[in-house]
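Next up is a structure, given as structure tokens.
Heads up, one of the protein chains got dropped from this complex, but the rest are sitting where they should.
Let's look at chain A:
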Amino acid sequence: MVETSDIRVVRCGGSKVNLTPPIISSDSRFVLCTSGDLVKVYSTRTEEWLHSLQGHTNQVTGITLNPANHLQVYSCSVDGTVKLWDFIDGILIKTFVIGCPLFAIYVSEKHTGVLFLHVSMATDSKNECFQLVSVHLPKSAEQEVEAKEMSAVSSHISKNPSCTAFGRGGEYIAFARHLQLNVYFFRKQKTYSFSLKATDKKGAKNAFTCIACHPTDDCIATGHEDGKIRLWRNFIHKKEYTYSTQHWHHNAVNTLCFTPEGTHLLSGGIESVLVQWQYGADNRKEFLPRLGGSILHISASSDGQLFCTSHSDNKITVIESSFKVCGVIQGLVKGDAVLTDLMIDPRSKALVLNGKPGHLQFYSLLRDKHLYNLDIVQQEYIYEAGLDQFEVVKAAFDIKGSWLATVEERGKKSSDLEFFLKLWAFDERTQSFVLNTTITAAHTDRIISMCFSSSEETTMLVTAAEDSQFKAWCQGADADTQQDQNFWSCDFVGSYHKLNPTNCSFSADSSLLAVSFQEVITIWSPDTWEMLTTLCQPPGVIRDLCFGRLSCSKYLLGTTTKNLLCCWNLLTCELEWSTSVDVSKLQPDPFSENVAAFSYQSKHTDLFVFKPSEPRPLFTNKNVCSEKVHRAVFVPREEPLNSCDESTQWLNRSQLYFLTQNMDLLTFSTATEEDRMLSSSKQLVIDDSVAVTPFYLLLGKHRQQQQKLNTQSHPVSDKPQQTQGSVTIKELLHTPAHVLPAASVLCSMFVNSFLISNTGVQQDPLR
């Protein structure tokens, strides 16, 4: 395993931004949220991703503003460290090593120098038991400090971090677990417990789901599984405690949040309606409906002007206190399951997969930004449990990205199966896909596999279905339709011994089509529709099928259900080699000969990267993740790396992304790549007075340069000035028009940027 030492699995791009409550900076200009191993900083005004705080080596599980300095933020991670950041500049100030996985972080103004953390107590993962500990931060000038002074506040903490909250001024901490609410007073060092019955005659489900404490009054709001909100008061009495109950949510309350003044209580749940309760007059409430996915977290800015809600569809909504949505930060939409393959749109190089129900989403991994949703089903989606709705199950792009084929289906059982094959043409004018053809009965049974031919000249779609046929579809071949537009129609129907096809694939030059029928692979010539040969390597049904690329295009790879990976040489029609490995996903890299195979055995997934020409893997990574991997894709890099190391060479031209079963998008990063990113983020040291906006980058850098010019008596060399000038122009051209300063300002600067080279020239004679 020496090879894999500098390649690491990272969460980079498309990660969940809704894992923890987002926080708004005290000046309401930035929203910070955790995203995989990073903490991302967004602007509240423009919704743009400004920069990220990079340094954790595992999932970041909690962030909170430093109560002593509102420009700093603490973050905790499963890697066992708490890091203190200057989030405006993106500088790591300090690292506190705690030493065990951390799951949530809380701070309070009253307890300076103390952090409250959720740590996992149990050794076995089955019986999860969390503990709330307080950690005293040692005062030390060093960058990395070990914090060892820990004391337990309470064991038996719910694993849900929203079930813990600090009360008025940090006097007490309230935490709930199952049916019990506990309030721990720091001064008295005493815990008061209040229990509810699990159910009552009316069928209430009383388990606690979230907690919030009023900032100035001694009032604890708790949310419950059946949608009730209780406001607890007088909780220093064992018996005379009292609570009032409000009920609007029809399902569990996911989150509660008091506004900083304490005048309102915000609540949210699966209804995706933000409810604002007036504190004290509980019947008065306001609603903000139709926010998208169910609300998971709510946070409010310290001045109460902005609220942030994070949603289950990986989205953060920024809401003004007047209950108007003023910004949406959309991450990679993660539904319940991704049914389509992961694909790359050849035009925009965006990742394409299932997004909102009935949609395909286009997500730019390079900019880590959601681009747009394409409505495939074009039907109103009704939110109701158990309702059978149309879902996009298959999608494929042709090689140029001008055609998109989708299959949507409904009906779990085959008896009430309903599906459509749709073909979408790319419209240059609108820069999006337009529906060209809808084929209602493409096959008589479910479509199993679908692929476009990869030749540049003719586009052809092949679909294989459970009705033991495969069909080839061509554009404009049908003479019946007397129209100018080119619609798609069936060109050829093929079958083999009435066997059900399992997969189909075109070779790299589209001269061959391989269709697997159970144990048999048939090779067809798409030009003549003649079956050339059959390949058979029993036992086991063929699961995955792919041709080799570039120099290895004479090889055909196949995986079977009986844990066999086979490689045939198509020139000799013989089995070149085979190996026994349970491959769950076989993914060829379109830009190299490499093929990635994910194998799942004994509860973890291993990755092998190999060339079809030789059975020896180029790269192996054991224990990539603990779940089965079914979806993976090679994403082309914007600029190729030039690593010579054999083990990292395969990542030079493209990056491998894969999706685990609990919808984590993971990728591999090399050490050199990380170094480069780290160094680029370190450079970004800017004075506190100005925020990092493109506007600032444009003007601020220029000013710095001017200052430098003014102070430095000796002339600077020619070369950096030229790059500086080009940077200004580049920034000018790349910045969105609406954030640019007035043209009059830009004009002189634009001209100035040309003038700089002149000063260099002018200074020459001086020298």
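One rule holds for everything that comes next: a contact is a pair of C-beta atoms (placed from the backbone, for glycine too) under 8 Å apart; a residue touches a chain by one contact, two chains touch by 3 or more; residues count from 1.
Rule of thumb we're sticking to: contacts and distances are computed from a predicted model.
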* To do: Pick from "GPI ethanolamine phosphate transferase 3", "UTP4 small subunit processome component", "EBNA1 binding protein 2" or "Histidine-containing phosphotransfer protein" the UniProt protein name of the chain that isn't shown here.
  => "UTP4 small subunit processome component"
* Asked: Which of these, A:Lys148, A:Lys190, A:Arg284 or A:Arg347, touches the one chain of the complex that we don't see?
  -> A:Arg284
* Selected residue (touches chain absent from view) among A:Ile236, A:Cys490, A:Met663 or A:Leu732 -> A:Ile236
* **Among A:Cys219, A:Cys504 or A:Cys567, the residue in touch with the chain that has been omitted** => A:Cys219
* **Interface with the unshown chain - residue positions in chain A** => 168, 216-219, 233-237, 239-245, 250, 280-284
